[in-house]
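Removed from the display is one protein chain of the complex; every other protein chain stays in position.
Note that the chains are named A and B in the order they appear, and that numbering of residues resets to 1 at the start of each chain.
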Amino acid sequence: MTRCGVWWWARARRLWVLGMALAAFAALVAATQQGVAVPLLSLLSAVSVPVQLLLFAPVPVVAALGWCLDNRLPEAEAIAVRSVRLTDTALAAATGVVAVAVAAVLAAAADSAAAVAAGRDTCFLVGLMLCLRPVLGQGAVMTGPAWLAVVVFFGFAPDSALYRWTIVGHPATSVPSLAVTTLTLAAGLAVLARSTRRSL
Amino acid sequence: MTLELSDCTYRYGRRRPPVLNGLTYRLPDGLTVLLGANGAGKSTLLRLAASVTRPESGNVSLDGLRAGTAAYRRTVAWMPQSITAMHGLTAREQVAYCGWLKGMSSRTAWGKAAQALDAVGLSDRAGTKTTELSGGQLRRLGVAGALVHDARVLLLDEPTAGMDPRQRRVFRDLLNQVTRSGVRVLMSTHDVADLAEEADHVTVLVQGGIAHSGPTRAFLARAPADTPPGRAAEAAYSALVEAASGDMSL
Partner (left out) sequence: MRLWSRVRTSSALWAAPFVAAIPLLYYIGGAGKPVGEVYEYAPTVVSAPLYAAYAFAYAAVAALAAWEGGRLKEAGVWRLAPARSRYRIAVGALWPVVVLGWLTVILPVVVALVDYGVWPTGPSLRPVWLAMVMCLAHAVIGFAVGQRVPKAIAAPVLAIGVWVVVSYSVTLDPAWLRNVSGAFFNKLMLGEAVPYRVLLPHVLLTGSIALALALGWARLGKAVLRMVLALAVIAAGSGTACAMAADWGYTPPLLADQAPMACSGSAPRVCVPRTLGGVLKPAQREVSEVIKAFGAAGVGLAPALVSDSLTQGRQAGERPSTARTWRPPLTAAAREGQLRYAVTVAAVVPPCLRPDPARMLAATLWATGLTGTQRDLRKDVVTNSTGAPDEMAVRDRAEQAYLKARTLPEDEQATWYRATLRAACPAGSP
């Protein structure tokens, strides 16, 4: 195992950190999927709205993925023959898949559909982060918190329901959220596949 | 095996003046030392030749192979000015990773990594974490990374920086060995006195253009007649730069 190219790539990316982030994600989802809320002030409705803590569970995963992707051997990977960009793209896709799977398992275990949405939200925020990475560089890791902040400030209607454009926080059965998440993740993966090549 | 840059222009940023302006260059056989002041374009030339980046205009090719293709990259190796020490990897693992990136199988890369480390005198550090290597050791690691996959063209950016005299001696012997096996080497350096005399060819870049490209003998002949012994390379370089830029002020 330790004499395998993919292993060296995984060590170079320090994927164990991403593993820990996914574990933290699982713990957060398990702890909050039954509906733990925090009162945060909405700008639009000028009152505190109960925001599900589950909404914030994807943040460690998105941050860890962004950081892992930045752990590179730039001089060697810039002129590599093997397609490291495809490996990185596969990593990002796999992160989304694992997050969805973890959330689904936890939802099934707790007989609650709420957690499934956390997996979808992770995919959306991953896609968003990847889309903005060429522009913002390492600062793209703040995309997750920034989007969630925008959702809290502007995303709640007077009746405390979420507007559709927020994408995150909607039930797992929300078709628009799923569609936009899929598109965003696909776009992010496409950007990642192209941008890694030119990153030096 | 001819590496050729044709009419290449490159600039860092749209509003900046070009670092290389319409440069045409063919890499000769053997060991070529690339000289030039800071900012002359040495690293840029090497990066273009290594297909790290593409020129704004012009072509880079290797025996008809376009730069950037897998076949081109398999044939060319590059050692940049600064070497990254990958957290979590040992010296051998990092070199093997470089080989794997160049398309070698993991097993082959692992074996060749040990040989490359031995060639640069780092075999006793094969199991050391790269973050624990000294600056000079890290540069030798970079050289090992360039040597690991049996490239036919080696592009080395200041490989001897940080090496002590003995290590430089070992490195020059290694280069001689490599060039004798038919590999073409283009090496940028500030170490004019030592390496110019070992090189087969010298190329001097001044302000993004070639001021001299030819055999070492022809380069050294440019030194003024009254140059003290052992200072011919420095004097020749100074004379060339003066002639090329018209006025030289420190």
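The rule we apply is simple: contacts are C-beta pairs under 8 Å (C-beta built on N, C-alpha and C of every residue); 3 or more make two chains touch, one makes a residue touch a chain.
All values reported here derive from a predicted model rather than from experimental measurement.
Asker: If the full complex is used, which shown chains touch the chain that is missing here?
Answerer: Looking at the complete complex, the unshown chain comes into contact with A.
Asker: Check each of A:A26, A:A63, A:L91 or A:L192 against the chain that is not shown and name the one that touches it.
Answerer: Counting the whole complex, the residue in contact with the absent chain is A:A63.
Asker: Which of these touches the unseen chain: A:C4, A:L53, A:A93 or A:A190?
Answerer: Spelled out, the listed residue whose C-beta touches the missing chain is A:L53.
Asker: Among A:V6, A:L41 or A:L86, which one is in touch with the chain left out?
Answerer: Answer from the full complex: A:L41 touches the omitted chain.
Asker: Residues of subunit A in contact with the chain that isn't shown?
Answerer: 17, 21, 37-44, 46-47, 53, 56, 59-60, 62-64, 66-67, 70, 138-139, 141-142, 144-146, 148-149, 153
One rule holds in what follows: only the chains that are shown with their structure count from here on.
Asker: Please give the residue numbers of subunit B that touch subunit A in the complex, ascending.
Answerer: The touching residues are 50-53, 70, 73-74, 76, 78-80, 82-84, 86-89, 93-94, 96-98, 100-103, 105-107, 109-110, 142, 145.
Asker: Where on subunit A does subunit B make contact in their complex?
Answerer: Touching subunit B: residues 2-5, 8-9, 11-12, 14, 71-82, 84, 198, 200 of subunit A.
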